Every structure is written in structure tokens, then in C-alpha cells.
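Every protein chain but one is kept in place in this view of the complex.
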Amino acid sequence: MRFFSDNAAPVCPQVLEALTEANVLDTAYDGDAWSKALDARFSELFETRVHALWVPTGTAANALALAALCPPYGGVICHRDSHIQNDECGAPEFYTHGAKLMLVDGPQAKLAPDAIDALLGTIRDDVHQVQPHAISITNATEYGCVYTPEEVAAIGALARKHELGLHMDGARFANAVATLGCTPADLTWRAGVDMLSFGFVKNGGMSAEALICFRSEFATSSLYRRKRAGLLLSKGRYLAAQLLAMLDDDLWLANGAAANAGAQLLATAAGDRLVYPVEANEVFLRLSKEEAAGLREQGFDFYDWAEGEARLVTSWDQSEAEIKPLADAIAVLG
Amino acid sequence: MRFFSDNAAPVCPQVLEALTEANVLDTAYDGDAWSKALDARFSELFETRVHALWVPTGTAANALALAALCPPYGGVICHRDSHIQNDECGAPEFYTHGAKLMLVDGPQAKLAPDAIDALLGTIRDDVHQVQPHAISITNATEYGCVYTPEEVAAIGALARKHELGLHMDGARFANAVATLGCTPADLTWRAGVDMLSFGFVKNGGMSAEALICFRSEFATSSLYRRKRAGLLLSKGRYLAAQLLAMLDDDLWLANGAAANAGAQLLATAAGDRLVYPVEANEVFLRLSKEEAAGLREQGFDFYDWAEGEARLVTSWDQSEAEIKPLADAIAVLG
Amino acid sequence: MRFFSDNAAPVCPQVLEALTEANVLDTAYDGDAWSKALDARFSELFETRVHALWVPTGTAANALALAALCPPYGGVICHRDSHIQNDECGAPEFYTHGAKLMLVDGPQAKLAPDAIDALLGTIRDDVHQVQPHAISITNATEYGCVYTPEEVAAIGALARKHELGLHMDGARFANAVATLGCTPADLTWRAGVDMLSFGFVKNGGMSAEALICFRSEFATSSLYRRKRAGLLLSKGRYLAAQLLAMLDDDLWLANGAAANAGAQLLATAAGDRLVYPVEANEVFLRLSKEEAAGLREQGFDFYDWAEGEARLVTSWDQSEAEIKPLADAIAVLG
Partner (left out) sequence: MRFFSDNAAPVCPQVLEALTEANVLDTAYDGDAWSKALDARFSELFETRVHALWVPTGTAANALALAALCPPYGGVICHRDSHIQNDECGAPEFYTHGAKLMLVDGPQAKLAPDAIDALLGTIRDDVHQVQPHAISITNATEYGCVYTPEEVAAIGALARKHELGLHMDGARFANAVATLGCTPADLTWRAGVDMLSFGFVKNGGMSAEALICFRSEFATSSLYRRKRAGLLLSKGRYLAAQLLAMLDDDLWLANGAAANAGAQLLATAAGDRLVYPVEANEVFLRLSKEEAAGLREQGFDFYDWAEGEARLVTSWDQSEAEIKPLADAIAVLG
């Protein structure tokens, strides 16, 4: 049983079905009926007028967002353990044309306003130093923790004060919303977020993520950048259809909640072994080499993380029955 | 009936089926069984060792290829009417970090060796002028014409002489091979091609094209550039599966031939109205405004091209019965 | 006697003297008294508030200007024979991060409004095509001809209508102003120019050109880009001092007029041989191979240009006595 990554999970039946339904003749690129419906559907979800662009990866969504918010000669403040810094092979630098990521530490892979303030205090306001133009936060974070709407709003206020754009990497946005029980609006634009990478692939989608632009001036340039990056698929209806299927009946939220529930089963079993609070679908726990080997012998697969730590990721399709054996095996370790 | 674009056509049943079959748990990105099979399967097709990378668009394939062949301070020789110059919103400039496209004219959107030579003759060999590093040709061309293996080889020889890389934009490679009856090998690496954008989406695929690297040094850098560009989908098996399905039983070639056959029906009907020889699945014909309006009234949709010209594109899924009405309507115009 | 290039000429005594005077302790970069005086001095010259940045080359000035006016995904309309297209090794593409130069033809290397309009008419307003964001004109042009204030204003009006920025490459701005007898203001911002590369090096300077920003929003980003490009010399006072010396007593204008006068001597001698009207310090004339060889035998050096054409460039330091021998030798050819 694999607890490696939510990317390994299969695609949700509703998404697959949507592909079949979209398999008719229509206009190329994003001129089709499905793509044209996105702005309205996401605007409804977010209770405000947004522009929604499908893109094939979260990396693309993140990089496009940062390119909209930060000029080539600027900087983006982010966590030292963020995906944009460590796992995207320099995509932010590519899309922004060389902006600098400015790294901040903080527990749970979260940025705290005072840590951002401290970084800002070290930057001389002259042309010799790269000046920050944006902040990027990840919700849920790399360590499966969430920012509350209030926490985001505190960062949003700081961003406004310093005239910085605010991006949210929401690869696991659904998991965060499911945990928090808040509205998508409260967690984003009402808290000052300008651009959101809204993830669907880890959550049951196949190949479509959404870049949500809460300010229309960023949407226009992003449309050109998307094409210029080779991200404008010629049969876009198959991406748009996935997103629409995920929005129908709030499937995205149900899937996020399902994955979270699986993680809670494991968290309960792990008890004191937990490295971070489990607030999404990732469980980081202390595990000795021998313990890890023992679990693997029983057929459970997962990543080693830091020395003496392991990461378990649950996904939308794992039932309690599928997860329970691992939970039991962990509980047995004591 | 739409004759706008082969991008508007639906996806082939075999491809859809392959998606369903791939809908199981596997490793993320390109670590899955399908993705890992690509090099071998394409190597077999091309009768030599190649590296094959799936990408979601032809624009991405083209831009990655050019980035591998040309440094930021170099130039790429291409036709004035090429897709990379006119229809990719500057993707080559983005991926190469600012290389210059050097435009050459020629009938049928084809580059002739002497036209390339003439351009080369105008470039001073000093640091003030951008120096060419690559040639890019399109086969079949923007105007539905083909380069024969001999024609490609003549350009390949010129490329070698001047130490230029050679890229082929094969968005309609299947159509070209189907028309020429040659092997894929003869039309590419045996003729000096270094990188091929092998198109599948216009030919019945959904969202996967192949970047074929005939020299391994270009594959390595392309793997990093693909990730960095946000093109490495996290569930890559759904792209690889499409490509494998298209290779099975040479579906790609059958689809290309089917689209070509439809174009021949139209070409025969068009007779003297043809602007270019019809050698793939595109038909350019002279059509007055009134004639075009008349055809549209009968329910046929297509693009106006230059003044007094129209473009008709046929696709893999159109039967003779579906095309005949348009052929007849054209024949009636006289 | 060399008529190759005004870059080959020595530096004006006033400029050399200014270097010696600046050879004292002062603040680094552009914090010194000389650099700080530039905005005011150029504002006076241009009769409006401008920002003036020293840079070491005209290529740098041009590229910085274009980067301010055009986003990476945009295009810059310019003449096919412009310096930015042919002689800067892709500097505009480097600084703009891959914008596309959109080439227009026209006699005397001048852009005419209707030729620009014709180009604009060919560009589809969709994300597949690079959209123009700026126009760049050269005054005096590559062929030694000038745009009048009215001609610039016509282009400026077109630029405003289409929301395009307007840049003037003024490598030989002094020569143009000297010929036209107009004010610098009339030839630039009053005619709609947003950014001017004001050349001094060809006109007696050593290593300092000025980038003039007529709109302050462009100045701010240019200050960062200048540093980021390694163009912010650490002892900037030596560049600023050159510019100030050239402005003193309108030395720049006197030098431009002197070079122009030399060219007129040659133009008169050349008569019907002239390829273009001589309106600055360049003379293009028809010259057979034998005639060219004959002149070279007499000790005159110059560039061959197109087949059967030669280019003669005069500079600020050449007296009538120095030029007359060549004028006489040309006149003798008949």
C-alpha cells in the first residue's frame, strides 16, 4: 500500500467521465464551452469576480503567479522549505526572468509576520539589493499544517503595507479548506491573497490545476505568459472539464476531506511520534530505521524524510479499511 | 461541419481507453511504467536510440528543442510563415532566453538550402551580430506541403557544414510520413535532424506530444528544462499512455493517412483553385468572399486565410461520407 | 585618413579635462555630486522634468529603454535596418527577456506611420501572437537621415492611439538636432517620445551615454535594471562629468554641427552619387570597386556598404582642411 504521494493516486471517476463527455468537436485552445465557463464557476465559488486559467501543473500555476507579481529584478519572500524553492527546478526564476527567492524560516513551514518583518529589516532600500515585490505562502504547508484565515490576513496586511503581492500555493488548498471549515473567499482574497494556485491533481484530478487571479490586471499578462510557456493546450476542453467536474457538488472539498480523514486515522495511531500537527493529508512522524523497515516489510511504502522521520501521505481514494492496517501497525510500535 | 482545425477534433477511442487503463496507482511524474517505456518504443520506431519526452503541447516541444540547440545569444533560422515565429507568442524567445528568429522566405512555407545560404551570407561573423546556431523546419509545412527525405538531407548537410543544429517541427509529422511513404528514420536523423517535435494531439491525441532527441546530450538538459517550465505533469502516466496507444499498431500513421485522404477529396474538387499542392491534411484554395459565404451558408466552417483564400483542415475522424458534401459544394463552384 | 566610424575619433579635450577635474574623492556609484546634477541639467535642456541615467554604451541605453517599455511577452516595432536589430547582438532580447523585434521597411531607414499601421494590421489580437508594446525609431537614422519633429509627432500619435511606448535611439541625436535646428524638446517628448538614448560617445565623449526618461515610472525600474546589468560603474562621477562637460556651452551641439559640416563637404563633392540625402554625419555614395580602391590608395579609409556603395562617416574633430582632400578626390571621380 502506497503512502508515498497523493500524485500517485488514480483519477476520480467523475473526472474520467468528464473527459469522455468532453470528447466532442469544439473550438481549440481555450475557446471551448468548458473553458469559457471557468471564470463564472470559480467566481461563484469565491464569491467575487475572478479569472480562472487552467494549467497542467502546480509548478506552472505557481510560476505564472509569481511572474505576474514580481518583476525580473525583484524578490519573492517564501519559506525555506517551500515547494517553489526546493522542488520546481527553478521554475519561479525561469518565469520571473531571474527574480530572487528570499528565504525565511518558521515552524511547520509557515511564515510568521514577524519573521517576514525581520527579513525586510535586513534589506537596504537601494539599487544594489534585490527588493522584495511579493510574498508566497503555501496552504496547507509542506508539512501538512494550515494557515487560518486570520493568519493569512495578518500576512496580507503586511503585504499591503509594504506594497508586496501575495501568492498562495494551494496544491493542497482543498485539504486546508476542509480542515478549517472556512469559505474559500475567507482564506484568500478577503485575507489579501492576489493569486492562488488551486490544486486539483493531488485531489483526484488528472492534468488540470487552476490559477485564480483575484485582480484582473494579473489575468491579462498571465494569459500571454501561459501561451508563451507552451502551457496552452490545444484541446483545452479536456482540462476545463476536469475542473468543472471537481467543482460540481463540491467534489473537490469532499475529496480533500476524505484524504484528511485518512491522515487523522494515522495521526491518532502515531500519537507522540508526530513531528507536526496533522491538519491536512500529510503525517510526519518519528520512526527509527528499524521501525521504518518493519513497516515496509508489512507492505507499506512511504518516503523517509529527515533523519529518523518519515512522511505518510493519504489520498482522496483511500478508504478507512485501506488505511487501518497501517494505523494499526504504527500503533503497535508504541 | 467544421474544417477549422485538427485541434478541434475529438480524441481517438484508443487514446481514451488508454487513459482508463492507466488509471491505477503508480509513481508520480515520469517514474511510472508508461513513461519509462517511451524511449524503447520510440527507439524502435526510429530504428536508433532516441530519448522521448512527453510534453503537453507542440509549442512546448518546439521551444524545448530550440533551447537545447541554441544559446541565448544565438539565432534560429526559420521560415517567415512558421508556427514558431507567428503562433507561439514568443515561446522560442522565452525558452531560449532571447535567441533571435532569423526569417527566410520560400514557397510553400519551405526553406530551400540556397535561401538559407543567402541569409547566412548576410551575417557578419562578429560579436555585433547574432550568429545562427540552429535551423528549424516544419514538416508538413504550415501550408500543408512536405519536405522529402532528400530535401531534409540537403538542409541537414548545410546545417552540419555550418555547425548548426537542426530541428523539425512535426506537428503534422504523421501526415508527412503518410504522404511520403518513407520511414520516420529517413525523414529525421538519417537526414540530419537533431530534435523532432512529434505531434499527436492534432492526430487524435488528447494532451501529449513527444519531443524526440536524436542526440543524448540534448535529452539531459531538456529534462531539466521541462521540469523548470512547469511541463512535468505529476501524473505523467496519462500522457505516456496516450503516446503508447498512438504507437500501437501504427495508429498514428493510420490517423495521418485518414486525414490526408480527406484532404485529397477536397483537393480533387478544388482543382485549379488550389494555392499549394495538397500533401498533408490542409487545403488552401482561392475562394471569393461570396463563394466563402455560400459554403458557410451550407454549414461548412473554415478559416479565411489571405485575401481571397481559405484554409480547410481535415482530421483523422472524418469519413469520406462526412467530407463529400463539402467536396461536392466546392466542385459546384466550378 | 579614417572615415570609418565616429567611434574611432578621439575624445574631446573638454571631456578629458572634466575627467581630471573629477579625479577627487567622492561617493561611489551614482551618489557623487556630478551624477546628482544630471537630472537638473538635462531637465533644463529638455525644458521639462526628466530623469537622466549615465550608461557606458548606446546599446545599454537602447536595451534599458526597451526593457522599460515592453514586457517579455511583447514586441517592439522597429526598422529592418535599425541598430537594435542588426548590431547589438540581441541586447534588446536580453534586456527585455525575449521580446520580439517586429521589422518594418521604409526608405532612408525611416519608419513611416502607414508602414507601422500596415504591420499592426497583420497582427491578430489573440494570445498566440506577440503583441506590440513599443516603437523604436532612430534619429538620425542608420543612413544619416533625420526625422523632423512633425514626423516624430505623427509616429507619437500613432503610438498613443495603440498604447505603445515610443523610444528614440539617438546615437546621433546631436547631429539630428544640429541639422533640424529644432529644440531637443520638440524632437522628443513634445512629439510623444517616452525614452531617449542620447548619444555622446560618437560625438566626442569617452564612455558615457545618457538614458533620458521622460516619464518617471520608467526611471525607477531602469535604475534597478542598470545595476542588475552590471552597468552601474563604481566611480560614476567619471561618466557624469563627461556628460556635464558636453552640456556645457552646448558643446554637444557644436560637435554635432561640426561633424555635419564635414559630411556636407563630402556630399557636395559626391553629387549624383549620393544614395540618401545627407542630413547628419554619414555619407552613403555609389562607388565602383575600382573607384573605392583608388580612394583607398590615396589613403582614405572607409567601409564598403551594400554592393557598389560605400559609407563615409565624419566626426566632430575633422576640420575642413582634413576633409577637403577626400572631397576633392571624390569630385575628381565625376
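Labels for the chains are A, B and C, by order of writing; each one numbers its residues from 1.
Convention: contacts are C-beta pairs under 8 Å (C-beta built on N, C-alpha and C of every residue); 3 or more make two chains touch, one makes a residue touch a chain.
Nothing here was measured: the structure is a model prediction, and the numbers come from that model.
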Chains shown that the absent chain touches, full complex: A, B, C
Which residue of C:His128, C:Arg228 or C:Arg286 touches the chain not shown here: C:Arg228
Which of B:His51, B:Lys110 or B:Arg226 contacts the chain that the document leaves out: B:Arg226
Interface with the unshown chain - residue positions in chain C: 2, 4-5, 7-11, 16, 19-20, 23-29, 55-64, 88-91, 94-95, 201-202, 206-207, 224, 227-235, 238-239
Residues in chain B touching the chain absent from view: 29, 71-73, 97, 127-128, 131, 221, 223-228, 232
Chain A, residues in touch with the chain not shown (by the definition above): 72-73, 75, 86-90, 93-94, 96-101, 127-130
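One rule holds in what follows: only the chains that are shown with their structure count from here on.
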Rounded Å distance between chain A and chain B, as computed from the means of their C-alpha atoms: 34
Whole-Å separation of chain centres (CA-atom averages), chain B against chain C: 42
Residues within chain B bordering two or more other chains: 88-90, 94
